[in-house]
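As you look at this complex, bear in mind that one protein chain is not there, while each of the others sits in place.
The first chain written gets the first letter, and so on, giving A and B; residue counts start at 1 in each chain.
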Amino acid sequence: MSDMSWKDLRGLDCAAVRDVGEQWKHYVAKMAEQSERLRTDVIDGHLSADNYESDTADLVREQIDLFTGRFEDDLSDYADIRVATTLVDAADALEAEQKELTEVVGLIEEHDFEIEGGPREYEVNPTGHLHRAIWLHLDPPQWLCDRAGVDKPSAWYDVLDQAEVLAHLTCLYDSANELCGQYQDWLRAIMSRAHDADDDAAAVLAAMREHPPELPPQFGATYDDLIDDYKDRLSEEVASEMEAIANGESDMSPEQVNEWWESLSDAEREALIAEHPEWVGPTDGIPVEARDTANREVLDDRIGDLDTRIASIEAQLATLNGDPNAAGMYGQSGADPDELRAELEELRADRDGLAALQDRITDDNGDPAVYGQTDQQYYLMDFGTEDSGQAVVAIGNPDTAENVNAYVPGTTADLQGAAGGLMNRTETMAYDAWRREDAGEETATVLWMGYDAPDTIFPEATQTKWAEDAADDLESFTQGVRATAEGDPSNLTLTGHSYGTTVIGEAAATEGVDADNVVFVASPGVTVSTADALGVGDEHVYATTNSLDPIALTPDFLLGENPNEEAFGGSTFHSDHGSWFTNNHSTYWDETNMAGRNSMAEIVTG
Amino acid sequence: MSGADVFTMDPGEVHKSVETLFDVESEVEAQTGTLAEATGSLAQGLTDSSAALGPALAEAADWWKTLRAGGFAGLCGNTGEYLAVCAEEAVEVDDYNAGDFASYADHDRYPGRDNEHASARPDW
Partner (left out) sequence: MDSPTRRTATAALAAFALTACSAVGDAVNQPPESEYTQAEAYAPMEAVAAEAIESLADFPGFEQRTWGEMPCSHNGIDDPDYTNIEIRYSFSAEVSGTDQVREAYVEELREYWTAQGYEITFEDESAHNDRQDRDLAVRTADGITLWYSVAGRVTFMIQSGCVPVSDPSEIEYVPPTGGLEPGGEGDKLDRYFPDGIPTDQAAVDPFANTRPVAGPEPFDSPGSYDNLL
């Protein structure tokens, strides 16, 4: 586990990390030349059938082909994708945090604050010197006087201004503490992302050594016994790797997954989609077209499976209902009817949710449906029925679009919503982007309901645990969008609504999100007190809340600072409220908020 | 050259194959060694900075050098030696089973190799 202190991070030689990563890439190229020598100069050259023809010659040629193939795979899978890419990516990630660290530490020192505590719980507090300047000498620094709106005493005998300072001591103290809090959040976010990048990189390298495929056996007494087993395992190897990736055992980043996917042959990719769609479908880093194909297959199977289970329970209940002694107690089958009914209800809810989702994204011919307004296909990037259900659906292909907007919904988001109201809202966003984009541009709009959303406003939506659980997946999603993009990277925006903003804030501050913009709509708080802590640049942080939205009453201590506050440091844009008599928390994409809809589309389309 | 299944064998060409296998073996070992050294140095620096990447990188580099690149290099050498024996002796390779080869390899290696008079494959 990463235990870097802020000083360790500041002193880290990221260029050296990148340089060694590049050395590994160079090494891979040089080694590939060696394997090519074996293929060209030996198998097809000196040791070709023209020069050596016999059963043994065939055996030797096959052996060289086998271990050369293994080495080539190793070079790609381990030396390149795992080691080299990990080092280069870690260097980039750590260097970005290092740059921010330098900035915030400079500000901390400039303001006479100090950093205390350990690497994962840093605190930023006023130094003793600053305390004395305020409390003892009644001579706070100019920046603090400006911030608190107090005149700075011009000299030790400036009694009037000193009296003003005395009268505003609490205000000065609070103002200093507020800034300390912001720098503390910023510093903690930097260190959290740096630790995350460090741990992720270490995990990939550790996982690499866990279950590597075996090398071909050497010629020798046991060769004949071993070679057939080796060939058998070879044929299953790609599937095993895909399984390890899908289960998270490989710990590879979406970019590494994408490199691995691209290293496969067309036949291997097609076989994986056909034989193991359940692994291909949900994996970030695999191109969206392939995921969509795989997920639709799995969705179909899952609905069929649920139908079977529902029919089975209905049959059991019918049997039990025929037995007057079975009601409310264990019947002949040993099943409790109440438990069966509860299970049946859950299964039906899952089945109905998935069927509704399938209906929404499929046309009458069973092909992927197209959103008529923008002529963009729906892509199913992920789905699930765990807890409230998950669905990640794109309108338009994020891999090819110039702009990608991912909408993260909030409390009560579930599968039925994903097939209904939430998708309606996503379509409205897609439509708004389409209205505003320049000719030749395309915006893919994604409903990212890839997390278990709170079911209730109180108490669930007042807790950060749902956002914490979602953070890693949202980070992975953004990295996946980057990894599979064809051509230039898209302009990627994350748009959160309500608790969805908390999800984005938590992910950005703790794991890091690879996004260009974040938009907070009707936010109850984004877990940090400053836009700087989000890692996307405060100029790319936007927030809006209409004046009648009760969400503005959410206290900061619950989910963090309201990003609409000026002190937060992001940009805000106006949203009109709807009727005075309605709850205006969910009216941001309604007919009453044209200004807000235009502003959001403007951000999304760059 | 005689032999039940040997239809064609150009000893000179087979020797060139052997030389190439040995050369690849030594190239891979040399370049991997250099890379592992540079990586180890970086890994130590990262470890000193309390980065989790440091120890993981050191172990990964060692694993790569010893087991993966090292394994490949070993296979190059092993196959080169096997071929060398065939070419040197012009044996009937199909009658020359693995066990025979193992016992033979205990007594002689390809001329010019470090272990030309000793078995480098004690498990044979």
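Assume a residue touches a chain if its C-beta (ideal position, glycine included) is under 8 Å from a C-beta of that chain, and two chains touch if they have at least 3 such contacts.
These numbers come from a predicted model, not from an experiment.
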Only these shown chains touch the missing one, namely A
Touch assignment to the omitted chain, from A:Arg436, A:Arg482 or A:His540, lands on A:Arg436
Footprint left on chain A by the chain that the document does not show: 363-364, 372-373, 411-412, 416-417, 420-422, 424-425, 427-428, 431, 434-439, 441, 457-459, 461-462, 498, 524, 550-551, 553-555, 557-558, 576, 578-583, 585-587, 589-592, 594-595, 598, 601-602, 605
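In this section, only the chains that are shown with their structure count from here on.
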If we count contacts the way the header does, which residues on chain A are in touch with chain B in the complex? 1-5, 8-9, 11-13, 16-17, 20, 23-24, 27, 30-31, 34-35, 37-38, 41-42, 45-47, 49-57, 60, 63-64, 67, 70-71, 74, 78-79, 82-83, 87, 90, 119, 198-199, 201-203, 205-206, 208-209, 212, 215-216, 218-224
Residue numbers of chain B touching chain A in their complex, please. 3, 5-10, 13-14, 16-17, 20-21, 23-24, 27-28, 31-32, 35, 38-39, 42, 45-46, 49-53, 55-57, 59-61, 63-64, 67-69, 71-72, 74-76, 78-79, 82-83, 86, 93-94, 96, 98-99, 101-102, 121, 123-124
